[in-house]
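A protein chain is absent from this complex, but the other protein chains hold their places.
Entry: chain A
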Amino acid sequence: MGLKQNLHNFKEKNKDKKWLPGFNALFTFLYMPNETTHNGTHIKAADDLKRTMNTVIMALVPCLIFGMFNAGYQHYLALGEIESANGFLGASFWTIDNLMIGVWKVLPLVIVSYGVGLAVEFVFAIIKGHEVEEGYLVTGMLVPLIVPVDIPLWMLAVAVIFGVVIGKEVFGGTGMNILNPALTIRAFLFFAYPTWMSGDKVWVHGAVERDQAIAAGQNLDAISGETLLGAYAQNSSLAGIDYWDMFWGIIPGSVGETSKFLIIIGALFLIFTKIGSWRIMLSTIIGALVMGLIFNGVVDAGWIGDTSKFYGLMSVPFWQHLIIGSILFGAVYMATDPVTASQTNKGKWIYGFLIGFISIMIRVFNPAYPEGVFLAILLMNVFAPTIDHYVVQGNVKRRMKRLKVKAA
């Protein structure tokens, strides 16, 4: 009994206090509540929202751990202190030194993301008098994985507050929001602090500082932290990166989105547990491939010459679009957010397809910033209710037709 009974008594004693939701959030974290059914079904299935969210977090943990090692690996590789790792199990990748950079640079991102985001959630729960909702558990995990490793923590904190308040709470909290909160946070960062979110310096820890030191007159070699996407967008390519590196993820990029291998593992886990929508994941990939094929076709037909500024990305073989950039991460963890995605099964196919299609389109045509996944998902978040509307209208029309046939 002990702890459980004490907590229960404390809860009962403070039933009318305004801050009780804050306490309950911690209490229900420890113990599933003693709530029972009343009328309606007297039994309930085992799943609740906490379990659902927890499953997504479990699918993200491998990406986070890999991202921590990769942060260190890219840093030391750029400094020329280590050999390039050959493959996923390369000796120079899984080292304590690499991990320490990750612990030093990535963990603070996680802590700030959760700390600030959950604080906002608690404040809103107490003001509005409802329980603390679980939505942020996943958002808080996603945010550190989709930002550059060197992003200043205060920027992240500001963005998280913006994202949670404007992206979610003003609509009424988890379940009511229109835009994916994690992507709202990223969009805020991207438009408010573009120099920290794109370019060829931000993706590797230390590159920006090194640049500033050079500018100040020190005699050092600059670190290139360019991503592959950035290179293609400038009609060049990066030496020394092969497709397997991209697949395993030992390339520069946002913290957690580089390893396609681990993302696929996470996707399989989410599909198996029936938490993530396979329809959205699959249709996003199909959409991306179709757009890639169209661009390849345009290049093959000779409509775009190699002098065009779009040539670099358009001529990338269509399937490679899946392993460069963050399209897979977006498809598996972002597009599938059930609240902001389409809610009907048919709608999910359309929604996912358009995300993939538009992602690659933005990737190729946007000169300022070569990654379009987050913009495409946010755009389709806005259109998801429209898609659902037309899908549901199909059902409504069938019903109307039945009525008319009867009347005739």
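Criterion: a residue touches a chain if its C-beta (ideal position, glycine included) is under 8 Å from a C-beta of that chain, and two chains touch if they have at least 3 such contacts; residues count from 1.
Just so it is clear, contacts and distances are computed from a predicted model.
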As a check of understanding, state which of "Na(+)-translocating NADH-quinone reductase subunit A", "Iron complex transport system ATP-binding protein", "Carbon-monoxide dehydrogenase (Acceptor)" or "Glycosyltransferase family 4 protein" is the UniProt name of the chain not shown. "Na(+)-translocating NADH-quinone reductase subunit A"
Omitted-chain contact residue, chosen from A:Met32, A:Leu153, A:Val170 or A:Val382: A:Met32
The listed residue (A:Leu26, A:Ala91 or A:Met176) that touches the chain absent from the view is A:Met176
Interface residues of chain A toward the undisplayed chain are 4, 8, 28-52, 54-55, 131, 133-135, 172-176, 272-275, 277, 338-339, 341, 343-345, 348, 388, 392, 395-396, 398-400, 402-403, 406
